[in-house]
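Since the structure comes first, as structure tokens, the remarks are kept for the end.
Note that one protein chain of the assembly has been removed; the remaining protein chains are unaltered in position.
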Amino acid sequence: MSEAHDPSGSSKAGALEIRDVRKSFGAVEVLRGVSLDAARGEFITLLGPSGCGKTTLLRIVAGLELADEGRVVLGGQDLGRLPAHRRPVNTVFQSYALFPHLRVRDNVAFGLRARRVPEAEVRTKVGDALALLQLQPLAERLPHQLSGGQRQRVALARALVNEPLLLLLDEPMSALDAKLRAELRLELRRLQRRLQRTFVLVTHDQDEAMTVSDRILLMRDGRIEQDGTPEEVYERPRTRFVAEFLGAANLFEARREDDAIVTPLGKLSAEGPAGWTAGLACIRPERIEVSLEAPASPGPNVFEARIAERVYRGDHVELLLEPGAVRVQCAPREGLAPGVRAWLRFPPEHVRLLDG
Amino acid sequence: MNALRMRWVLPPVLLALALLYAPLLTIAVQSVNAARYGTSWQGFTWAWYAKLFQNETIGAAARNTLLLACVSTAVSTVLGTLLALGLDRMPWPPALRRGLDVLLHLPVITPDILFAAALVVAFACLRSASSVFDPGMVPMILGHITFQVAFVALVVRARLSTLEKDLYEAARDLYAERGFVFRHLTLPLLMPAVVAGALLAFTLSLDDFIISFFTTGAHSDTLPIFIYGSLRRGISPEIHALSTLMVLVTVGLVVGVERLTRAKEA
Partner (left out) sequence: MAERIVWEGELVARRGLYARGAALLAGGMGFIALLLALPSLALVALAFATRGTYGDVVWSFSLDQMKRLAGYGILGWSPDLLWILARSVAVAGVTTALCILLAFPLAFFVASRPPSRRYLWLALVVVPMLTNLVIRTYGWFPILGTHSPLTALARGAGLLNADESLYPGALAVYLGMVSGSLPFAVLPLYAAAERLDGSLVDAARDLYGGRWLVFRHAILPQVRVGLAVATILTFVPALGAFVIPDLLGGARYMLMGNLIQQQFFAARNWPFGAAVSLALLGCSLCGLFLYWRAQLKDEQGARA
């Protein structure tokens, strides 16, 4: 595949800018003012539960849906009222939407032929795209003769052959089984690195989002709840929704009293947003340091408790602690059994204070 | 189905098949019976088939039948396909869609005799505007199109409803304009259904008697009308030969439609 198609020649080509996009279907407000930016060559992921508006946002960018309000700008060009077939954007559909009557080769060539690219050029470009995704042996097959993973690669090739400024991927893994999904994630990531194109992925799968993205935008009820690198959104969730949607989280009711944070476990010290007075304290299970012996020097954020119940959950254990009947999830460890006394340390740098 | 249940099912099945095929087989046998009059077996002959091809009246009726079937099929295939596209591929409000659906099914559910009576009334009114609508080929063709168009539309629509909407969106996303989408996506995908619809329309036109009978004129009699008329005059063995040939044409058409429908499913 040749170098990035860059008609404007500026470094802005491929940079996506979405400003305050709103969309309702009848009485249902699907997008309530979404803004985001993606730099050229960046891989961003819209992550959220079904119904959060992420697919609608993607379709608006593709031109398959009209926004009621707001602007979508790609490489300095307002896509606004540009019809889908004039946008330098291509989509990998959730169903792949391969044309059932066309062989793989002709599926991939569809976009080029629709733009009346000379046939010789079509052949070269299709050949390159098939090579890029290792599809040459399947070139003469019909879609129904392909496996799920192969179909996905054809859908990718069919989109990428057009050298779009922006590639949109709508849940491209949801039709595949778990093992294949894990493999294809890495492949997708490598492909994007190699092509240096802007990718926008829509998914409800947090693992997928974490693995492939430069940046994750967590969506909920038509709004972007948090925007940041995978590390940022995982380590420093800003809301309860983000904390719970991405991985497991311990959440305790908390309020500020003088200089300390009061929780059912006891007093905590933690950094919170300015002006925070009450809400939740959050810590990831693997960040809790559990010890079966009293620490030498009782520092801050150490709680002593008796384990009343223990449930093993594979990558973490769930403990019911007395006194206070507090439930805590933490990393599994030898010796955590009912009746045992334990000391739990919440490192202050890993405790986040959230609004309720 | 196990042997026990087979024993109960087989007699009615055989009876049903006998009811369906007794008349057709009788005609086929009589068509090669040398007897000029009566039905007793007088030896085998192809003579009636040979005579058939020398009969001017039958030749004219055969030409009328083919003309009627070909013209009406051509028109109804195009209109029926467009009708299916217009029904299935447009964001009509639900109430309007239901209304259109009723209208579409009207030719399918109306008893033939009422259909024919309605056509007689319609052409009587149209005749006052132009003599084109005088009994004869034109009203016959128009009448046939009226029921064929609904069948073609139903066949094509059944196929359309299996095509996911995201195929069109994908084509759009891949820079295709409306015409390109139609030529390279919609039409190729619909083609088997369109051909199956056309074959069905052709078969229905050959099969029709009542609508032709109510709208025919002095020189536009079709084979079924000719056969019907000659039954009044007394059956001749040529009629058996002619009928047998028509049954064979139907068999061929049914096999054709079936092949196409199955290819579609694959």
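Labels for the chains are A and B, by order of writing; each one numbers its residues from 1.
In the analysis below, a contact is a pair of C-beta atoms (placed from the backbone, for glycine too) under 8 Å apart; a residue touches a chain by one contact, two chains touch by 3 or more.
The model shown is predicted, which means the values in this text are computed figures rather than measured ones.
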Hidden partner chain, touching residue among B:32, B:52, B:189 or B:246: B:246
Option from B:155, B:206 or B:260 whose C-beta touches the chain left out: B:206
Contact set of chain B toward the excluded chain (per top definition): 1, 8-10, 12-13, 15-17, 19-24, 26-27, 30, 38-40, 76, 78-80, 82-83, 85-87, 89-92, 100, 103-104, 106-107, 109-122, 125, 142-143, 145-146, 149-150, 153, 165, 168-173, 178, 203-204, 206-210, 214, 223-224, 227-228, 231, 235, 243, 246-247, 250-251, 253-255, 258, 262
Sites on chain A contacted by the missing partner chain, in the whole complex: 63-66, 81-85
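Methods note: only the chains that are shown with their structure count from here on.
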Whole-Å gap between the CA centroids of chain A and chain B: 57
Chain B residues touching chain A - in the complex, by the definition given at the top: 164, 166-167, 169-177, 180, 184-185, 188-189
Chain B partner contacts - residues on chain A that touch it in the complex: 62-64, 83-86, 89-91, 93-95, 97-101, 110-111, 113-115, 158-159, 162
